[in-house]
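A protein chain is absent from this complex, but the other protein chains hold their places.
Moving on to chain A:
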Amino acid sequence: MIRFIFLISLVVIVIFTSPFLALPLAVWYSLRYFAPELIFIAALLDAYFGAVSTIPYYTLSAFLVIIVTMFIKRYIMI
């Protein structure tokens, strides 16, 4: 339940504020949980808003965030 609330909060923040504000929260969320749903949400945002861009920045960023946090997770005590 808490995870779901965090996820909804992250979606609201990424839609309505700067992506640089959402990025540390996404990193924290990904460190806390294994979060492939971030890629799906990012893909939805790219699909809806990203008709002006040829590169799906949010999807690529979400994928990279999850990959990086997966590899640094073993060195951080969570």
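A few remarks follow.
Operating definition for what follows: a contact is a pair of C-beta atoms (placed from the backbone, for glycine too) under 8 Å apart; a residue touches a chain by one contact, two chains touch by 3 or more; residues count from 1.
Going forward, contacts and distances are computed from a predicted model.
Its UniProt record calls the unshown chain "Cell shape-determining protein MreC", which is the correct pick from "Cell shape-determining protein MreC", "ABC transporter", "Hemerythrin" or "phosphoenolpyruvate--glycerone phosphotransferase".
By the touch rule set out above, chain A reaches the unshown chain at residues 11-12, 14-17, 19, 34, 36, 39-40, 43-53, 56, 58-59, 63, 66-67, 70.
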